[in-house]
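Before anything else, here's the structure in question.
One chain of protein is taken out of this complex; the other chains stay put.
Showing chain A:
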Amino acid sequence: MTEQTAHPSPAASGSATNGAIVLDQVGKTYGSGEGAVEAIRSISLTFAQGQSVAIVGPSGCGKSTLMRMIAGLDDLTAGSIRIGDRQVTGPVRDIGVVFQRDLLLDWRSVLDNVLLPAEIRGMDMAAASKRAMALLEELDVAGFAKHYPWQLSGGMRQRVAIARALLPSPHLMFLDEPFSALDAMTRDQMNVLLQQIQAAEHVTTLLITHSILEAVFVADRVLVMSGRPGAILDDITVDFPRPRKLELRETPAFTAIVGRIREQFVKTGDLVG
């Protein structure tokens, strides 16, 4: 039951995952023979530590697949991935993951949901509880710590999911379309909140989204992926100062970047949902 026995891979057993993420000609094909689906073709990339990267691309282009592979949750069929000086061969412990569905456990209170990673890793529970409450405070749901997930709204639930991902203070946070199920106003709030918390926690962030606005607003760098098989079409640096306010989205500089990304999809005939 010690942490090391579960997934005896170099990346998994490391306590901290400092350093850049390096993808070297990464490819992924699901199945084989007739029914094989090539999801991703030869992607090479480097994410600097502390960077906030967003990935946009048409549905089914392999964004989730790419994220799962970097997190060590899915095997590669070509190339390799390194985080710092460690090869990724199994689940990487130092990542907090947030999915489109919040995946809160119905039978646990909000606080106990946030504490789940602490229980699994055998962390000091008193310290973990303190940190959980601080995170819930930061995410503005501390008043609901004793409530159950079904008593919360969709936006609140997703904030709890983010708190859970951040509890062990990971160096990396991966978010796969975390706000897709939320209404436009809540989503705007969450965007502001996300870049606040990202700055506060100094966490390298990988955000997958269908919203170009969201990508440009939250990230330092936006990667544009092509339709299947997924490859990188464009790699755009976004260097608006932080903290960013929603008004930023009305500025010409912002609109120009959004326009540039949209053009990529028009060119290739892919529409972003």
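Some notes on this structure:
Following the convention adopted for this analysis, contacts are C-beta pairs under 8 Å (C-beta built on N, C-alpha and C of every residue); 3 or more make two chains touch, one makes a residue touch a chain; residues count from 1.
In this section, contacts and distances are computed from a predicted model.
For the chain that does not appear here, its UniProt entry gives the protein name "Putative aliphatic sulfonates transport permease protein SsuC", which is one of "Putative aliphatic sulfonates transport permease protein SsuC", "Electron transfer flavoprotein subunit beta", "Amino acid/amide ABC transporter membrane protein 2, HAAT family" or "Cytochrome c oxidase subunit 1". Residue-wise, the contact with the chain that is not shown comes from A:Leu73, picked out of A:Ala20, A:Leu73 or A:Leu213.
Contact with the chain not shown here comes from a single listed residue; of A:Arg41, A:Arg101 or A:Arg260, that residue is A:Arg101. Looking at A:Gly27, A:Gly62 or A:Pro117, the residue that reaches the missing chain in the full complex is A:Pro117.
Mapped onto chain A, contacts with the missing chain fall at residues 1, 3, 5-7, 12, 68, 71, 73, 91-93, 95, 97, 99, 101, 103, 105-107, 116-117, 119-121, 148, 150.
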